[in-house]
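Every protein chain except one is present and positioned as in the full complex.
Which chain is which? They are A and B, in the order written, and residues in each are numbered from 1.
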Amino acid sequence: MYHTTTWLLWLLAALLPTMLTRNPLYLIILLLAVAVAYGTIGRSSPLATSWDLFLRVGLSLAAFSTLINPLTVHYGDTVLLTLPHLLVRVGGIPLELGGRITLEALMYGLVNGLSLMAVLLIFATFNVLVDHHQLLRSIPTFLHQTGVVLSISITFVPQMMASLREIREAQIIRGHRFRGIRDLPPLFMPLLTSGLEQAIQLAESMEARGFGGDISPSRRKQGLARKALIALSLFGLLSGMFWCGYLPTARWIGIALGASGFLLLTWTLRSLGRRVRRSRYRRELWRRRDTLVSAASLASLALFTLFRLLDGSALAFSPYPHLTPPAFNPLIGLASLAPVAPVLTAPPRGR
Amino acid sequence: MIELRNVTYSYPDGEAPVLRDLSLRVEEGEFLLVIGASGAGKSTLLRCLNGLVPHFYGGDFRGEVRVAGRDPVATSPRGMSNLVGFVSQDPEAQFVVDVVEDELAFAMENHNLPQPLMRKRVEEVLDQLNIASLRSRRVSTLSGGEKQRVAIGAVLTLQPKVLVLDEPTSQLDPQAAEEVLTTLRKLNVDLGLTIVLSEHRLERVAQYADRILYLPGGGQPPLIGRPREVLAQVELAPPLVQLAKARGWEPLPLTIKEGRRFSPFAIRSSQFSMSPSPHPPVSSSPCLLIRDLWFSYNDQEALRGVKLTVRRGEFVALMGRNGSGKTTLLKQIVGLLRPQRGRVELWGQDTRKLGTEAIVRRVGYVPQNPNALLFADTLRDELDFTRRSHGLPLGDYDELLRTLGMEHHVDAYPRDLSAGERQRAALAAILVADPEVILLDEPTRGLDYHQKHALADFLMRLQDEGKTVIIATHDVELVARCADRVIILGEGQVVVDGPAREVMTDSLVFSSQINKLLRDDRFLTVEDVLEAEEE
Partner (left out) sequence: MRRASLSAVILILATLIGIVAFLYPFLSPPTRSRQGFAAAHSADAPLFFLVLLGLCLAVVVANLETRRMDSKIVAVLGVLVAVNAVLRLVPGPGGFSATFFLPILCGYAYGADFGFLLGALSLLVSAIVTGGIGPWLPYQMFAAGWMGMASGWLPDLRHRARVEMILLAIWGALLGLSFGVIINLWFWPYLGAAGMGAHWQPGLSLRETLGRYLLFYAVTSLWWDVGRAGGNLLLILLFGAPLLRLLRRFQSRFHTTIYET
């Protein structure tokens, strides 16, 4: 329905607010927008059952979060009730359970649960809406061999399922019963053996179609240099992370280290990708509606980033020490609605 | 186009060379059929043409190969890929991408062809092979014949000069095989593509081939020539050719049409009146009774009111198109599926009341694919597993294995055996529980003439021992050889049910070559004719 890039941008635009804000109002708007996107254009997908699973996991995690926070955090002014005090030791570390149960801690747990729930539903909706085969094809060229591995396995999964059914029937006739994992070998071994046999034929067929000739052989030195560059850039990233974490003075040095590591890494990966001499057959169509949805996603991303950089307090919400109603900025509220964009520009049903 | 000079090759772990001092010339646009018993080196020879031997398999390679002036040994399979298209036998194991159109493009992507060219070639190939309707299908939803045609398409997009196919139809039913072979014929005639094909369904391809190469194996020198010349000297031949050879017809007929010229004069059918009946009369107690059986998968009706009685000691063949319900019926009998309406009775007991265990103790079922069964380290372990699962004491399997000709393989790894041997190993793994009724699903798929004969003989011996045998098959020659009774299913219903001779003579499709030739219900096989003449 939409281009894969459109969906990736959508995913990013939907995820960012869950990370940047703990304001329950924006989170609720976001949740609703995502749910509407699923309900209108996602429900007909063959993977729709997975959405329910995500929803269940999300609900239980949110409930867990809502309960565990007030039980372990006793901060906040409004005491709801006082439970018997319990001091447990987990791995030798003392931990206070029970005691003062505060409204603020409860609220805090609830907001955490809400954002966790939003993350889950965003991914669930993404799963249902994106075309996985296209997603697989948009794998970057420096990973193209891995892309082929993935493509093969996606192709073989239905075959393996059919194979497993066939094997199960054949073994039942021989008196085999599946009662527990002890009885797995007669089912699994033929599956694996046939798989390995087929892999050899597949490799033949790939070789006979010119697979593997598409990477220009690099000289030994070049290969070593690339590896060294990757190692160096990873080192940059790592040291940047540690600097920022442990040396709060002159954070910019840490950020610079991390950023240069990141840039070096992207450059090296790009040059790795350029070795691959391989063309792509499939080009996805970029339609006008892709432009519209992507624009909405980008606008939302930009807005949240701007607020985050310029006015952090607009996004922040903390119930501690005394619960106050969250602030509401209509602009941010609108930006939180961005995930609903694909619904507005979707083609009418039946197409 | 292709030239081999003194090629000798042995696999890394093989002692004797598979190919010995082989020389061969194939002209441009030729259709060469490669035949020979399994293990004679057909596959090895084909893989020499694009360098898979020795590049993929290793081993010891001597001699010289040239394909369109290029040396596969020096160039490697990758370099040969735009010159030689290679398709192997298992339609399940050649796909890299899960959508037909992208699979067709895979080879071109590897060669870094520009996108507009790829588009053009994909369209051309879709039309050439008549598979345009499949373009956006997932490969897992294709039938076997469609898969093989897509696999052929996937190598044609590189516009090779030579197409090499290793038993491309051995895993297919006759209709699908026909589709594939007609496609190849068309490519050969219309595009002048050089085709090298190994195949054991000679009756279907012999007529298309310009020449036949016969590899006897075991170090014997190969035989190459016009189909008639080669078939005249080779034991491995379709029934029509066997009959013609026995009767000395010249020139050797390859098709029924050609055979008709001889048949009226050759068989003085009025001479004999007794029709041979090789099988003992059937006892009267029914062991299988099916009454008004209905079954559907989801909303697809597979069986619609099947009625059937099978008596002890009968040899029944179930025939019919793909999807006519043959396999479903077998699964109903063995209790893998249970009736939704109607009933299946074994020895007077309803299968819905019997447990699967109780059924499989007395009914054996050999599935189409022997690879679904075999997993143990040795054949003996395999048989032990069946005995143990049925709660039977372990025993000595010498006699069973001897009748199957497998006594030397008792300690072999079943997966290392050839296709025919695997089939027999699977059969042994079922028969070792000593079932009274034996069901076989497509037992001759992938077997050559010798292996088929051996299997038919073995099945008839089972019947002589008083077992009831039911086979679901497309193989008319097998049915002609051993079945007493033929049931033709269509759309989940019994269309015809009667003695094999009558049914096959009445039918145009489900009839053996000899029967098609003579149209006489006394003659189904070459042996029928020859025995009758002796009398």
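To be clear about the criterion, contacts are C-beta pairs under 8 Å (C-beta built on N, C-alpha and C of every residue); 3 or more make two chains touch, one makes a residue touch a chain.
Since this is a predicted model, take the numbers as computed values, not measurements.
Colleague: For a quick check of understanding: of B:Phe262, B:Trp294, B:Tyr413 or B:Phe458, which residue touches the chain that isn't displayed?
Modeller: Result: among the candidates, B:Tyr413 touches the missing chain.
Colleague: Out of A:Leu106, A:Val128, A:Ala170 or A:Val293, point to the residue that touches the absent chain in the complete complex.
Modeller: From the options A:Leu106, A:Val128, A:Ala170 or A:Val293, the contact with the absent chain belongs to A:Val128.
Colleague: Using the definition of touch stated at the top, determine which of A:Val79, A:Leu265, A:Leu298 or A:Ala346 touches the missing chain.
Modeller: Of all options in A:Val79, A:Leu265, A:Leu298 or A:Ala346, contact with the hidden chain holds for A:Leu265.
Colleague: Kindly state which of the options A:Ile28, A:Leu103 or A:Ile154 is in contact with the chain not pictured.
Modeller: Reading the full complex, the residue touching the unseen chain is A:Ile154.
Colleague: Can you list where chain A touches the absent chain?
Modeller: Residues in contact with the chain left out: 15-16, 19-22, 47, 50-51, 54, 61, 64-65, 68-69, 72-73, 75, 88-91, 93-95, 108, 112, 115-116, 119-120, 123-124, 126-128, 132, 135-136, 140, 142-146, 148-157, 159-161, 164, 181-182, 184-185, 188-189, 191-193, 195-196, 198-200, 202-203, 206-207, 211-212, 215, 217-218, 220, 223-224, 226-228, 230-231, 234-235, 237-238, 241-242, 245-246, 248, 265, 269, 272, 308, 312, 316, 318-320.
Colleague: Across the whole complex, list the residues on chain B that are touched by the chain not included here.
Modeller: Residues 12-13, 54-62, 96, 377, 413 of chain B touch the chain that is not shown.
Keep in mind that, in the parts below, only the chains that are shown with their structure count from here on.
Colleague: Using Cα averages as centroids, what's the distance between chain A and chain B in whole Å?
Modeller: About 48 Å separates the centre of chain A from that of chain B.
Colleague: Which positions of chain A touch chain B when the two form their complex?
Modeller: It is residues 133, 137, 148, 151-152, 154-155, 158-159, 162-163, 166-167, 169-177, 185-186, 189-190, 193-194, 197-199, 201-214, 277-283 of chain A that touch chain B.
Colleague: Residues of chain B touching chain A in their complex?
Modeller: So the residues of chain B in touch with chain A come to 47, 50, 52, 55-56, 77-82, 84-88, 90, 92-99, 101-102, 105-115, 118-119, 122, 138-140, 151, 154-155, 158, 331, 334, 336, 356-357, 360-361, 364-365, 367, 369, 371-375, 385-386, 389-391, 415, 429-430, 433.
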